[in-house]
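Every protein chain but one is kept in place in this view of the complex.
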Amino acid sequence: MRLIVSNRSGTPIYEQIKSQIKEAIFSGELIEDEMLPSIRQLARDLQISVITTTRAYNDLEAEGFIYSVQGKGNFVLPRSKELARENALHKIEVGLMTTIELAKVNDVSEKEIIERIKILWEEGNEQSVTV
Amino acid sequence: MRKLGAFLRLELKTIAEQTTPLYIALYLIALLLFVLTTQSVWMGVVVGILSAVTLVNYLFHVSEKNNMDALYPLLGLSRKDVVCGRCIFGFLLTVVVVTIVSFASFLLVAALDAMLPGLREMAEIDFSVPYASQLLFLLTTVVVTMGVLQLPIYFKMGYSRAKNIAIIIPSIIVLIFAGFMGFVMGANSVGDKLAAVNAFLDSPVFIVMCIAVLVFAALVSYRLSLKFYQSRDF
Partner (left out) sequence: MSSQSQSKALEIRSLRKSYEGFTLDNISFDVPNGYITGFIGPNGAGKTTTIKLLLDIAMADSGSVRVFGEEKSIYLNNQIGVVTDEPPFADFWSCDDLESVLSAFYDRWDKLAFDSHLKRFEIDRKKAIKELSRGMKVKLMIAVALSHDAKILVLDEPTSGLDPVARDEICTLLGDFICDEKHSVLFSTHITSDLEKIADYVVFILDGRLIFNGSKEELIENFVHIKGGRDELSVEQRALVIGIREHGTGFAGMASISDIEKLPNTAVYDPITLDEMIIYFNKELKNNA
C-alpha cells in the first residue's frame, strides 16, 4: 500500500491518511482482513505524530472500514458494496460539478452535455467489447 | 550513604590525570628527598597532608571545569551525598597519603641503614625530636584544620572563585604560626613566661586541645559545607 502525506496540502494529515486507505480498500489493493501497519509504526515511518495516526485509525474504525483486535493490530473490514458505490457516486458528482461549471461559463447547454454523455458512454461500451 | 563506594571511585577517576603512576612515583621521590634533607619524617607527613589537601582542591577544579556538579544529581546523588562523599574521600586520601609517606620513610631509613651503616647517625633522621615534636603536632593540627576549613569555601563558591579567597585564610594562619614558632624557638633562653609556654606544650592538655580544635573545625566545616552546597544551582 502506498501512503504519502504532505504538509503543504490544505488537508489535515489524518484526513490524507484516511482517504488514501479508503481508496486502497475500494480499489481492492487492501483486501479483507489484511493487517494494516501499527499506529506507532506508521507514525514512525511517515515521521508524524502518533496522535495523528491514532485519530485516522479511530475514524476509519468508526466509519466501518477497519476493525481492531486488542494486542494484535488493525485489520480491513470486508468491502461494503454500498459504501463503495457511495464513494464512487461522490466522486462522480464532483466531476459532474466541474463539467457543469465549465459548460455554463462557455455557453454550452444542458442538452449538449447530455448528448455528449450518451455518445461517450456508447464508445466506452464498444471499447470494452473489443478489448 | 548510598553508593559511597561508587562515588569514591568516581572522585578518584576525576583526579586521574594527576595521579598517574608516573606522577605518584616522582612525588614520592621528591618527598623522600625532602625527608632526608629536613631529617624529619613528621615534616614529610605534614607535606603529605598538604598534598592531600591540594589534591582535593584539584578535585573541585576538575569537577567544576567539566560541570560534573550537574552529573551527580543525574546519578542519583543528593547534595548531602556529594558533600559527605567528598569529605570522606578527602579524609581517606589524607590517611592513605600519610600512611604511604610514613611507610616509605621507614623503608628509606631501613634501606639507608642496610646500605650505609653509620650514615643514619650522620643524617640523624629521627622520629621524635623531643622538644620539636609538640610544635610539629601543632603544625599538623594547623595544617589539617586549615585544609578542613577550606572545604566550605569551595563548596559555596566553586573552584574558580574559591581558590583566590581560600589561599588567604590558610596563609594568614600559617604566617601567624610561623611567627609563633620563630618566637618560641628563638626564645629558649628568655625568661620564665616562656617556660610556662614550654610547660604547656609538654602537657597532655595541649594534645587534647589540638584534637578538640581539629574535631570542632571538622564539624563546623561539614555543617557549613552542607548548608552552602545545598542551595547552589548548576
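For reference, chains read A and B in written order, and residue numbers begin at 1 within each chain.
Following the convention adopted for this analysis, a residue touches a chain if its C-beta (ideal position, glycine included) is under 8 Å from a C-beta of that chain, and two chains touch if they have at least 3 such contacts.
Keep in mind that this is a model prediction, so the values were computed, not measured.
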Legend entry - From B:10, B:83 or B:210, residue that would touch the chain that is not displayed: B:10
Legend entry - Residue of A:40, A:85, A:104 or A:118 touching the missing chain in the full complex: A:40
Inset, instruction - Identify the residues of subunit B touching the omitted chain, counting contacts across the whole complex. - result: 2-3, 5-6, 9-10, 13-14, 16-17, 62-63, 66-71, 73-78, 230-234
Inset, instruction - For subunit A, enumerate the residues touching the unshown chain of the complex. - result: 7, 10, 12, 14, 40-41, 43-44, 47-52, 55
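As a working rule, only the chains that are shown with their structure count from here on.
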Inset, instruction - Round to the nearest whole Å and give the separation of the Cα centres of subunit A and subunit B. - result: 82
